[in-house]
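One protein chain is absent from this view; the other protein chains keep their places.
Here is subunit A:
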Amino acid sequence: MADQTIQGAGIKIKNLYKIFGSRGSAYVEAVKNGMTKTELNEKHHHVLGLRDINIDMPAGGIQVVMGLSGSGKSTLIRHINRLIDPTAGEVIIDGTDVCQMNESDLRQFRRHKTAMVFQKFALLPHRTVLDNTVYGLEIQGISRDKQEEQARRWIERVGLKGFEDNYPNQLSGGMQQRVGLARALTNDAPILLMDEAFSALDPLIRMDMQSVLLDLQKEIKKTIVFITHDLDEALRLGDRIAILRDGEVIQQGTGQDIVLQPADEYISSFVKEVNRGRVIMVDTIATTTGGPADAGHVSVASGTTLEEAAKTMTDANQQYATVVDENGKSLGVLSMNSLIQAMVTPISHLTAAAAE
């Protein structure tokens, strides 16, 4: 954490296993030696929750864990603050293994290092918005004045000013989740855990909340672990994405990695529905050769998405654009033709999907 602006702490998950059932630890070896989920369930009536999870979540970034229901994603996020105890493995934060902490260390860790936002909001129904928001600071034993000062700041920041004295069930779902977010942010912990935080909201509100989160993250730069079942949401939010299936990580990388090189047919079946123009960046398709000499009337910054680049180019009525880095140095040339080609789903993905 050499960079001062990054507040978050990195999270290293190593060889994490979770087997649900009365004698979970007895079967770890068997699972390590290749016993399948079905076999474990049929022979020993234990459920394999997570198998050999290894994820390195960088500090100050948004790590998305994506998977469908039953993939183990909610189980995984609950290992980070140990709401669920692992059967084997390590979760290392700031050099300490969360799985080895005793009860009072764990409580201190939860109070100061993590904050969580829940799918079903999980607000206290008998408390007002303000009293819900101060919850984390209240149990830390901070003075009421300080609690309120922090809480009011975040309530305003998430756009709920004027609702401080309302009760949760006077608010819509979207507003309740803003309270959930304000409650987590007020805690001012370096790690923010978001368990399907926006899944219960309708699509427009969900987009809205995603924008709120991205906007906030520019300022707070926390380590955010975001769980979702929605690939579009994953691609929009995630600096890095891990995809889970049946308790195993089947691919991890940046959004672009996943869209361009899906690890298997399961992932490509998701990816084929994605708006590639919003995920792939100009750097991927820029070439240093082949452009006409008069190319480069328009320039687009490195890291721009294809969609934005296309807009810039059509606005300027140009067939070519130069990709430049932060210092204005040319990295390559982009043609409208290659751009459109990259935005259209490659044939190989379509046939893979049709074969299913």
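Here is the rule we use: contacts are C-beta pairs under 8 Å (C-beta built on N, C-alpha and C of every residue); 3 or more make two chains touch, one makes a residue touch a chain; residues count from 1.
Criterion: contacts and distances are computed from a predicted model.
*Asks:* One chain is missing here; what is its name in UniProt, given the choices "Heme exporter protein B", "NADH-quinone oxidoreductase subunit E", "Cation antiporter subunit" or "Glycine betaine/proline transport system permease protein"?
*Replies:* Matching "Heme exporter protein B", "NADH-quinone oxidoreductase subunit E", "Cation antiporter subunit" or "Glycine betaine/proline transport system permease protein" to the record, the invisible chain is "Glycine betaine/proline transport system permease protein".
*Asks:* Thinking of the whole complex, not just what is shown, which of A:20, A:167 or A:266 touches the missing chain?
*Replies:* A:167
*Asks:* Could you tell which one of A:38, A:108 or A:261 touches the chain left off the display?
*Replies:* A:108
*Asks:* Among A:34, A:125 or A:328, exactly one should touch the missing chain; which is it?
*Replies:* With A:34, A:125 or A:328 as choices, the missing chain is touched by A:125.
*Asks:* For subunit A, which residues touch the unseen chain?
*Replies:* On the side of subunit A, residues 81, 83, 107-112, 114-116, 118, 120, 122-126, 135-136, 138-140, 167, 169-172, 187, 193 touch the unshown chain.
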